[in-house]
Every structure is written in C-alpha cells, then in structure tokens.
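Working notes, beginning with the structure itself.
Removed: one protein chain of the complex. Kept in place: all other protein chains.
Labels run A, B and C following the written order; every chain starts at residue 1.
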Amino acid sequence: MEHLLYIGALICVWVIVSIAVNLVIGYTGMMAMGHAAYLGVGGYTAASLNIFFGVNFFLAMAIAATVSAAVAVLTLLPLLRLSGFYFALATLGLNFVFFDLFHNLAPRVEGSEGLHGLKLPAALVSAEARFATLLAITLLCVLAAKRLVDSPLGRLLRAARDRPEAVSAIGKNPTTCQIVVWGVSGAMTGIAGALYAATLFYIDPTLFTLSASIAMLVFVGVGGLASIGGSILGPVLLISFTESLRFIGLPSQYTGPVQQALYGALLIGLMIFRRQGLLGKYDFRE
Amino acid sequence: MRLYPIRNLLFAIASVLVALPLALAPRAALAQAAKAASGEPYRIGVTYPLSGPQGAWGQLLIPSMEIAVQHVNAAGGVNGRPLSLVIEDTKGNPEGAVSAMRKVVQVDRVAAILTIFTNVVSAQMPLADQLKVPLLSPVEAPGLVAKSEWAFAHSPLLSRTLPLVSQRWQRDKVKRLFAFYPNTPIAKVGSPIVKAEADRLGIQYEETLFKLGDTDFRGLITRAKNFNPDAIFIFGHGTPDEGVIMKQTRELGMTTQMYNGCACVTVKSYREAAGKAAEGVIYAGFKYDVAAAKKLIDAYRARLGFDPDYGGLEVYDMVFMIAEGIRKYGYSGDGIRRGLTEIKDFRSIGGGLVSMDKDRQSLVAVGLYQVKDASKPEFVELKE
Amino acid sequence: MTSANNPANSPAAAAAVPGALPARGLHLAGMAMRFGGVQVFENVTIDVPPAKVTACIGPNGAGKTTLINAVCGVYRPYAGRVYLDGAPLAGIRPHQSVRHGIARTFQDVRIFPHLTVLENVLSALPSQRGEKLRHLFRPGAGLAAETRRHRDEAQALLDSVALGDAAQRQAGELPFGRQKLLSLARAVATGAPYLLLDEPAAGVEGEMIERVIALIVRLAKDEGRAALLIEHNVEVVREVADQVVVLQGGGIIASGSAEHVLNDERVIREYLGRIYHA
Partner (left out) sequence: MLAIGLGLAGYYALVAVGFALIFATLRIFHIAHGTVFISAGYLFFVLHRVNGLELFTSGVISVAVAAVLGLAIDKLVYLPVMRRGGGLFSVFIASLGVSLIFEAGFLAYTKGVVSVARTDTLDILSAGSVAVRTLDLGVLALVAVVFGLLYLWLHRTQVGLEVRGLTDNSPLAAVVGVNVDRTRNHIFLLASALAGLAGVLTAYDMGINPDTGTRTLFVAVVAVILGGVRNILLGTIVGSVALGILTAYAGFFFPEWVTFSVFLTMILLILWRPQGLFG
C-alpha cells in the first residue's frame, strides 16, 4: 500500500509537469523540449534552500517556482525570434547545457553526487500525508491551468497558436502571451521539481536529462495536446503501466528497456496514427 | 463531435490499463508479505542496476551473491532457515533506486538491502533512516556511509590502498606523477588524498578529471603527456573507461608506468577495453587470494565462464555478513544493523580479516598486484 | 521614424507637408515601398475620411496589400507617412495599430480555425481584463461579469451579420464565404473606427456578397466608421465606395468620387477594360 502511495505521489509530480508542458506545447504551440532544465532548477532551488538554509519546504517550493519561472523566461527571450523548428532544437540543447551546469556547479552533499537530507514538514513525511498533500497541490495546479486556458488569455493563446499575425491584427501582442504562459509553465515545472525532490528525498543531475524531457513529451503526446485531462491521463497511464511491469512477474531488468522502447514505439505510433494524442484537440504545430 | 466513438474506446483502454496495476499490485504485495510472515526463507533485498548504463554491474555481481546464498543454505542456512534474495533494478539512477528500495521493503518486507553506487546509496540513505532498514554496499566514497547510521560499506578505501602504491613510488624514485579521476564524488575525495601523499614524498603532481561514458580521452592524455610524468595513477570505479584511457595513453606514444588505485584489472570488461595496455600495470586493491576464493571462483566460472572481479568477492562477503547479523540478533532491520556494526575479524572470501569501523566502513585487507597477462585475470602479488 | 529615415529629397517629403492635411480621418501621405531595390509603389497619397468607404482598386501586384501592411506597421514604409486625425502615426508595431484605431482584415481570411465563431469575435474585443494574468487569479476581479458582458456583445455583433446561428461552431468548419464575413466581424469587434479591408468579397459568391456589401455600407453610414477597401470586384466597389483610387504601375493613376473614377476613360482603358474583356 505504502508503495502504491509513493507511486501515486510520483504520478502527481509528473501530472503537474505534463500540464505545465502542455500549456506551452499544446495550447500555445511552442515546441518546448528542454523543460527538464526547469525541473532541475526547481528541484535544486527548493532542496538547497531547505537543506542549507533550513527554509521551510513549502516556502522553498514557492521560491523555487519563482526562480524556475525567471530562468524559464530568461532562457526563452533570446529564443523567441526562432521559427518553430529551430526553437525546438534550441530548447533541446538546453537539456545538455543545464545538465553540465547541474553536474559541475550544483551543490552536493559531501561524498555523494547530489542533495539529500531534506527537512520535510509533517505534511510530506508519512506516505499517506505526502500523497494527500501532493494530490491537493496537483489539484490546485489543475484548477489554475483550467482557469488559465478557459480565460480570455487562454483563448488568445489558442488563437496565437494558429495565427500569431492575426492576433496582432486584432490588437493583441502574441509575443507577450507566449512569454506569460512560458513563465507560468516554468513556475509549475519548478513546483513539480520541488515536489519531485520531496518524493525521492534526494536529487542529482541524472534526474534532469534529455530523457526526462522526452518523458514529458511522451506524457503530453499520449495524453493529448491542448487537453488538461490528457495531461492527467498521460502520466497516470504510462507510469502505472511501467510500474505494474514490476508486479506482473516481468524480471525487473527488463522494465527499463521495455519502458524506453515503449515510449519510442508510442512516439512513432502517435506521429503516424493520432498526432493529437488520446484526448487531444489539436495536431502538433509544425 | 466526430471523435467521440474513438474517444470512448480509448477511454476504455485507458481505464483498463490504469486498473490493471492497481488491481494487481496489492494482491502481489499481500501474497509476498504473507510468505515472509509465515516465515520460510529470510529475504535480503538486492537493489542493483540491471538495465541502463550501469546494468552490467548487476549482471556481474548478483551471481556472486546468489552463490553466497547457495553456500549459506548448503551449510544449513541461518538458524535452520534458508536465505533468499529479492532482486530489483535501480537502473543506476536515484528514482529507480528509491522505487526499487520501496518495493523490496514495503512490498516484499525485506529486513536488509544489498545495494551499490554512490548516487543510488545517497538516494536510499534518507529512506533507510525512515524505514529502518540497513543498506550494505561496496561504495568507495569515504564519508558517504557516515551520513546515515543505517548505511554500511564493505570496500577498500583509497586511504588503505594508496600506501602500498606510494611505497612503490618511493622504491622506483618517482619524480613526476600524473593522476586521472572520474568526475564523481570518489574523485572529489580521492584527489586531495593522493595530492597530499605526493607532496609528502616531494613528487611533482598534476591531475585531471575524465567523464565516465566518454570514449575519447586523448585530450586529457595529451595533458599528461605535456606534463611528462614518470608515473601515471588512475583511480576510479573499475569501469572500462579506465582501460580505454590506458590504451589511448599507449597509443599516444607514452610508455610511462601506470598504477591503479583499485583492483579494476580483475574486471573483465576493463581488461578487454585496456587490451595489451593493461600489462605491467601495478595496482593496489581488495585482497584477492585465488586459493582462498577458490570455491567462489569455481562456482562463478561454472556460471559465467570467467572469474569474478574483486566486487564479486565483496558482495559474496556481504551476504555472509548479513547472515551473521541475522544469526546473532534475528531477522529485523535493527538486529541486522547491530550485527553489522559489531563485525570483527570477519574472514573475507578473498583471504584476510575484516572489521567494521565506527563509521560503518569495513576495514578490509588489501594487496599490491601487477598484471602479467591482460587476456586472462593473471596477476602476481608484489611483496616488498 | 519613418520620416527620420526618409531621404529628404524624396517626393514623399514634399507630399507629406502638414497643413494640407485633413483634421479628421486617416491620411496616407506620399507612401513608398521597396523590397530590396525593387520598387512596389511610390508617392501614394490617399485620404480616408470618416464615415466614408474609400476603395483602392488596381491590378494584382500593384501593391494594394503591401499598402495595408505598410499602414499597420507590418512593413516600414520606405518613404511617406500615415496621419491619423492630423497627427503622424510613426513606427508602430502591428499589434499597436488597433490601439490607434486601425484594424485590418486579410485577403486569405485568417480567422482562428480552432476557436468557435463566437470566440473569434470575443478575442477581438478590446481591453479585456481576463487577458491579464494578474487579474486572472485575483478573487473579486469581476471577470465573470465582464465575460458575460462580452459574450452578449459578441453574440449581438454576430447576429447583426447573420452569423449568430453559427456562434458555437468551429470557425474552421464554416464555408469560405461565412469565414470572410466572420473575419470582417472580427475586425469590427476591435471597435477601431478605421478599417482596412483586404478584398472582403474575393472568393465570395452570390448572397454572401450581398451581406458583405450590406455590412460595409452599414459600418460607414450607421456606425460612421471609415473603410479603406481593397477590391477587385468592381461591382462591389460601385455598390459601396464613396471614392476610389486606382493604384497601378507603382503609382496612383486616378482618384476621386466613385462614379467619376469608374467612368474615367483612362481607367477603363488601362484597368477596368482589361477586366471586362478578360
């Protein structure tokens, strides 16, 4: 049971990330492929503050959200002038750049490669409490995201996704919308990063690599573009599936490769048969 | 809209897929928990990388544990009950480490865990404190296990192996020493120790870090070359990378004598990567007395067709250490922990006696060896 | 800054002398566009008075659409200036032109295909607090009320152009003609008093044309908006235009009241003639 609660918590983290990524990829059509970097920034900010300065974890999480948002926007600004595909490529590069940054510069507890020793509040210690807390936070993120995408701003995002030039023709600045939503996405990813650390009690650079970004892409792609429900479905489906592999008797050394191969196959299948994903409304923006 | 039929279908599939694990998991959990309670074998958790970049280690070391378990059980088991291993893949990364550990502890209810790798152990230590389950691993990063009273290490620390090598340096009048470390915690703690030793002996010292998983180290080696050392010291995790470095060193025209801080040359993949370049290498490491280890070596050869490396000896020991803990204080996390802390003059399969120090780091017997033929694990112990 | 980087001796400078300017209305003075070295048009001066429909006709490639883009700040004119109610309108970015009171439509429609018809119009309504993040998560921002108000507004507008029935449909699914109508409605929704309409009737047939015409006329006569209409369809022009300019061969060859220009010998010979005998 405890184990399931832990997996539940893990799923919550990835749901938040997927929603954050879907906000930019699905609703705004910005091909974000480097969110692992922001996840890492969030995780490291929260963990460092909590471990080295004894900042209350939830406060640290809030700060982490802000920092991630800031980093996200700062990394976005220079990339804004890039056309869709080169934009994707540049964000992809972020994964590698930030990995080396984390690996070479990020603080680490002596003798290990990363950070442990979080001083967690009661609400995050026991398995039950942690799951409940994460579920609550995830719910908040879902509601916030829903509020955003159903708002006039969200409408503008979806408009800009298809016809940025027409958006300026009706007197709204599409670029501003993009920056705003990217910041929101960054903040959410930062929160997820903090919760990720709280779920694992530990973070190190190997958690924030290209493969994490790919996982996000798969979750969003499978769940469905521009669909909050999809971003919930995606991680729930895939994580519970791969974790269930542990239980249905498959020797555990195959879960790793099977999972990776599965993700690969899913990506191909999606691109051929259903580019908008299970619950998606739109196609990928080319 | 038109999509609805498809959607409903997809929803159906989706819900089934979600239901599947939720339905299966608890049953599996109960089943296993029940077994443990009705108490036949004592279960030991093994959280090792079986897939992913470090996957090879699981494949190499687990057989050696299984052999140890066989030997224990053949000798009547522990308090008349057999041992058994519950193996989970960590994929060598923190998330996998935590998932695997939670699974073996919370689902399979094991009372002790054999694990490996600094990043995995770091990720598991906070959990060990919480779940009160001892971790026993061959990590070689000094100070790591000191962080948690539930973490134990059975491995030769550099502080024990280096003196043997440095005697050699003195004997051979080494004047200029160049050292290679992987960019991992080991290096971060290893390099100052070596540097201090070099200073003590008045040896010119220069070092560089290499990235595990890289295949082209010639840039670094060129550095070494420019430094023109008369001794090269490599200290890592016994990964093939170090073998590749040795080979590429030779291929850049350096004939300098090479030393290694661990018994990596006993690792097959390492020897293969190094090729002829490994010959003549002098290394200090975990005591590996072929005669003493015969019963392990034979069994291991029978299974995998080659000899176990020094890690195989370490993990073999670990199974016996845990068995001893259970024997003394019974099958419980705390019991086994006490057992491990009290280990004294434990006879290692490699020969030599082992005791735990107060930081839960084993003090192992070490030896100085030179590689004769790289194609097979042939090395001679060097005595002064 | 348009004037700043003008060559002082350019004809535009001469044409753009203030004083000759009408106090009200949109006034394009001595506009010139070049891409690279290639000249599109030069010294184009058009006066777009309020509550009137000014049509700009001319063959393809005469630079009519380019003219609109130059006015809206999509391109920076090579020379010339845009005056709005006598004040120069310099160096604006596309999304700012609406704020100054100029909205445009596109020849190829460019409605938001994935939004509903209603949303298309809604998105164009000016100054919505719901589009600012800071209002979005502030309780008591009264967004609900605002939203309701806007919905009614948008619905009313749609009804007025006989699109009310399609309000909830995906705009992309509408037939082309109604999409044109929608794009017009969207421009209208911005509330801008000056509309630059890029061939609103092109590709539209029969009864739809009538509606487009009706809408344009209504905008001018009832709502007192000014329209700069770019159109190939001379019949439409005859119906709606108060005055006409003919843009051809990189310059204006005729301008004046509709019937005068459309009956002008030279215009018929050089331009309309070609259409009739085509």
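We adopt the following convention: contacts are C-beta pairs under 8 Å (C-beta built on N, C-alpha and C of every residue); 3 or more make two chains touch, one makes a residue touch a chain.
All values reported here derive from a predicted model rather than from experimental measurement.
Here the chain not displayed is in touch, across the complete complex, with A, B.
Residue in contact with the omitted chain (choice from A:97, A:143 or A:248): A:97. Touching the missing chain, out of B:55, B:138, B:308 or B:335, is residue B:55. Of B:40, B:172, B:199 or B:251, it is B:251 that touches the chain left out of the display.
The set of chain B residues touching the chain not shown comprises 50-59, 183, 208-211, 213-220, 222-223, 225, 240-241, 244, 247-248, 250-253, 269, 272-273, 275-277. By the touch rule set out above, chain A reaches the unshown chain at residues 31, 78-79, 81-86, 88-90, 93-94, 96-97, 99-101, 103-104, 214, 217, 221, 254, 256-258, 260-261, 263-268, 270-273, 275, 283-286.
Everything that follows uses one rule, which is that only the chains that are shown with their structure count from here on.
A count of contacting C-beta pairs for A-B and for A-C identifies A-B as the more extensively joined pair.
With centres computed from Cα atoms alone, the innermost chain of the structure is A. For chain C, the chain with the farthest CA centroid is B. Put simply, the C-alpha centre of chain A and that of chain B have 33 angstrom between them.
Taking each chain's centre as the mean of its C-alpha atoms, chain A lies 42 Å from chain C.
Listed in rising order, the residues of chain B touching chain A in the complex are 7, 10, 14, 17-18, 20-22, 24-26, 28-29, 50-52, 55, 58-59, 87-89, 91, 93-96, 98-100, 102-103, 106-107, 118-119, 121-123, 125-127, 130, 141-144, 146-147, 183-185, 189. Against chain C, in their complex, chain A makes its touches with residues 144, 147-148, 151-153, 155-156, 158-159, 161-163, 165-174, 180, 184, 281-282.
Those residues of chain A whose C-beta lies close enough to touch chain B in the complex are 1-4, 6-7, 10, 103-104, 108-114, 116-118, 125, 199-204, 206-207, 233, 236-237, 240-241, 243-244, 246-248, 251-257, 278-279.
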